[in-house]
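Note that this complex is displayed minus one protein chain, with the remaining chains in position.
Up next, chain A:
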Amino acid sequence: MSIRNLLIIIFTTVIALIASIMPLPPSIDVFRPDWVLVVLVYWCLALPARVNVITAGFVGLLLDVLLGSILGVHTMAMAIAVYIIAGNFQKIRNFSVWQQSLIVGVLSALYHLIVFWMQRFLIDAVFLPSYLYPVITTIVLWPWAFLLLRKVRRHFRIT
């Protein structure tokens, strides 16, 4: 893989990280989609040999630092979510975009539940239904992100 391809993957991930910490009004904030998860899942589906569980763990750690949560919480959740994709990428690739978006929705729900379970275990957080609102927006986001990232990948011939 050339340096340029690597830079493009890093660039899309950084954009996703920025989008996930961008200040928003509180009423919209609860619906913030999982940008980072969507981007990582796309790259893992497209290039499972490049973007993998360890990449996901590293990006999750960055997210931990950016969000100020306990180090390791998002690392773990992100790694588990991407592990499921890495194990089944050949099946998921053949699904239509709508089926994929449902799968990403389930993954996003799992991701949020893992984060919640960790927080529950560590600081006795209380479950609120609003913790799962991002699942809805992530399902809506997936087809658009998928098409855009595929265009980027084909345009720059990233393999």
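The rule we apply is simple: a contact is a pair of C-beta atoms (placed from the backbone, for glycine too) under 8 Å apart; a residue touches a chain by one contact, two chains touch by 3 or more; residues count from 1.
Everything below uses one rule, namely that contacts and distances are computed from a predicted model.
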The complex's invisible chain, by UniProt name, from "LytR family transcriptional regulator", "Cell shape-determining protein MreC", "Spermidine/putrescine transport system permease protein" or "NADH-quinone oxidoreductase subunit N": "Cell shape-determining protein MreC"
Interface with the unshown chain - residue positions in chain A: 14, 17-24, 26, 29-30, 32, 47, 49, 52-54, 56-57, 60-62, 65-73, 75-76, 79-80, 83, 86-87, 115-116, 118-119, 122-126, 128, 130-131, 159
